[in-house]
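Note that one protein chain of the assembly has been removed; the remaining protein chains are unaltered in position.
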Amino acid sequence: MQVSKNRLRENIVAYIFLSPILLFFTVFFAFAVGFSVWVSFKQWNMLISPFSAPNVGLWNYSSLFSDPLFISALRNTIVYAFTTTIAVLILSLLIAVALNNIKGAAVWRFIYFAPTITPAVAVGMIWGYLYNPSRGIVNEILGWFGIPSHNWLTDPRYALMAIMITAVWAGMGASILIFTAGLKAIPQSYYDAAKIDGASRVKMFWSITLPLLKPTILFLLVTGMIGAWQVFDLVYMMGTNAPASSVEVLSLYMYNTAFVDFQMGKASAAAMILFVIVLITTLLILKAFRKGGLESYE
Amino acid sequence: MRRVFWILLLVSIFLSFSAVAKTVLVIQTHWSDYQVNGIFNKSGKLIYPGLKQYAEEYMKLHPNIEIKIREVPFSNYLQQLIISHMAGKEADIYDLYSLWGVQLVSSHILAAPPKEIINAVKRNFVPASVKGATINGKVWGIPSEIDDYALIYNKKLLSEAGYTEPPKTWDELVKMARKLTKYNSKGAISQYGFAFLSGWNSAVVHPYLSLLYSLGGSMFNKSYTKCLLNNQKGVKALNEELVLFKEKATNSAGNVFNFPQNTVAMMIMAPWYVRSLKQAYGNQYTKYVGIAPIPPIKKPATLSYTWFFAVDSASKHKKAAWDFLKWFALQVQPKTNTTRAGDLEVNVISVIPPNKIDLRNHQKQLADLKVFIDQLKNAIPEPNVMQGAQIKTILMNQIVAAWNGQKSAQRALDDAVAKINSILARYYH
Partner (left out) sequence: MSKKRAKITEFVKYTSVAGVGTIMVIPFFWLVSASLMTLNEFISVPPKWIPSNPQWHNYVDVFQHIPFLHYYINSFIVAVSVTALVLLTSAMGGYAFAKLDFVGKKPLFRFTLSTMMFPAFLFLIPNFYLIKLFGWVSNYLSLIMPFAVSAYGIFLLRQFIMSIPPDLIDAAKIDGASHFAIFTKIIIPLSKPALATLAILTFIGQWNSFLWPLIITSFSPQMTTVPVGLSKLSLAFSTYTNQNLILAGMVLQVIPVVALFLYMQRYYIKGIVLTGFGGI
């Protein structure tokens, strides 16, 4: 009796804590998504009322898969999402660990956070200089190793790669910060005990730091992946001179479909397809972490 | 005492009503900063009025009218227009790019102008601009700006290579471009003989269409049911561009910042770029920058596009809106023999005014744009076709693919035409 009363109380408390969130999602999320699903079956140019827009059934969905640019966008986004998420994760973990017990940590952290606060326009401009085919420093450095010059941002073979490198550079700041917060949550006493046992730094990293960071890693993997699937700014800024098929990503494709082509229905359909892909990816990641013996973390 | 109270009450009711009755006109524009706020000298005196000062002048003349200016950056202009129109918060007056107009007209978002305005536009404006503001055979507004394309060249780089004159034919341009292209020690282009711009659809498509027009070609058939670009003329125009790409004498990595760095000898550009170059070169401008007609393949030709003032069909004050536009863009001021819009376009915005009287009476201020103005006689307006921006982007993607060697000219244009025709089929029968 007592137990079930406690249960009920815990349920009530939980829903009180969640009530503002649920209210918010009902208002600002459910309506928009419901509206978009409805529109995805219509040919709606946003200039007439959606009610008077003709119903086209699944035409928006089927037309996407017969559009080679959509297929390219899908392919490029997959490459982009997996490569940048994993690269950011590994590099920012290494940097966060290196910065954790360093002299002047606050200053170093600021330096590594600088890309995150530098306005996107400046980032695009300076990376444009770095990638400049005739005077850029990238070709200069590669030249020392006898690698020939390339037009990094226009050559269809390299443009996406060049953008991904910048994306990793720009994306590490937030991850380093989150890893830092995660590292700070690990009690120092664990390390002290391990030191007494004579464990090496590498050993401590594998047996203390990494396992205890798993919730953080899961978080960064999931949110990094979700974010990367929706990459927009960098490609919008740096990918404009390359052939579209080599750099087009889904979010750019959807944005242009909506606001250049006036096909909100088709853009919404693409968003639904993106949603399904991201959802499946996320569930697979969550499942993988559960299999790794981390029931409690998921 | 009581009577005083009643009188006061009546007066205040009347006043509040008259305040409510004030007609509010919202003008949406992509202009900003001094273009709206006017140009002042160092001691704070107004030299050239901006849009705001004209609005204030009009409000003084018509105390029952209040004008609000809604500044929206060019890149978000259409998006903002769509969202505000959907939510019933539309502006009354827009300054619109002609290509956007097609979609807006077909969705009944623009109001048809009064007959007298249509007649005045047809009578007083440059033919290319009238065609630009014409959609489905009807004029939909008052042209506010006309642009065409010309060859912009670096005098210094040309003379260093022994050229005293810009090229007269496209063949000559290709020959000169080869000689003017320089490479660094690792084989990358360090100086463009001729640079093709990329990055936005007009930069790629407009020069190509100018070449197509020089060959006497056309993008569509008369009824817009077919795209014609994969015919012999369309393919030839693209192949003329590809000559330099195939020899690695140019690439698509050039951008608008390269010219003032003196690393571009020649490029095809619109008048707005002249403004940027004047800023970058300062008093060195005339020493470096030369402008000439686009060297023709066959006959002289250039593409033009238009901006025009239009009124929203949902506006509650259409008549007041047209009245303002009439005063602003059509009425000739006796003192200067120019229009107010013309003064603003010439002195503040630095674009070519489409009204003939402004072109005639602003010659001194327009001296730098003389070549562009002269070429208006050879200008063929960008076709006002449904889904114009989408079609242009499709064409850009295929042209850039051809530039980068991913496709042959024929194949790229075949692919573009297939896609474009499927779009046209939805709107034109």
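Per-chain residue numbering starts at 1, and chain names A and B are given in the order in which the chains are listed.
Note that a residue touches a chain if its C-beta (ideal position, glycine included) is under 8 Å from a C-beta of that chain, and two chains touch if they have at least 3 such contacts.
Because the structure is predicted, anything quoted here is derived from the model rather than measured.
Although one chain is not drawn, the whole complex shows that of A:42, A:109 or A:150 it is A:109 that touches it. Annotation: of B:228, B:280, B:357 or B:423, B:280 touches the absent chain (contact as defined above).
Only one residue from A:43, A:83 or A:282 touches the chain missing from this view: A:282.
On the side of subunit A, touch with the chain left out of the figure occurs at residues 7, 10-11, 13-15, 17-18, 20-22, 24-25, 27-29, 31-33, 35-36, 46, 95, 98-99, 102, 105-106, 108-123, 126-127, 129, 132, 135, 169, 172-174, 177-178, 180-182, 184-189, 212, 215-216, 218-219, 222-223, 226, 229-230, 232, 250-251, 254-255, 258-259, 264, 267-268, 271, 274-275, 278-279, 282-283, 296-297. What subunit B contributes to its contact with the hidden chain is residues 30-33, 35, 70-76, 79-80, 82-84, 86-89, 256-257, 260-261, 263, 270, 272-273, 275-276, 279-280, 282.
The rule is simple: only the chains that are shown with their structure count from here on.
Rounded to whole angstrom, the centroid-to-centroid distance between subunit A and subunit B, based on C-alpha atoms, equals 37 Å. By the touch criterion given at the top, residues 78-79, 82, 85-86, 103-104, 107-109, 183-184, 186-190, 198-200, 251-253, 255, 263, 387, 389-390, 393, 396-397, 400-401, 403-404, 406 of subunit B touch subunit A in their complex.
Taken in their complex, subunit A has these residues touching subunit B: 45-48, 69, 128, 132-135, 139, 143, 148-149, 151, 153-156, 240-245, 256, 259-262.
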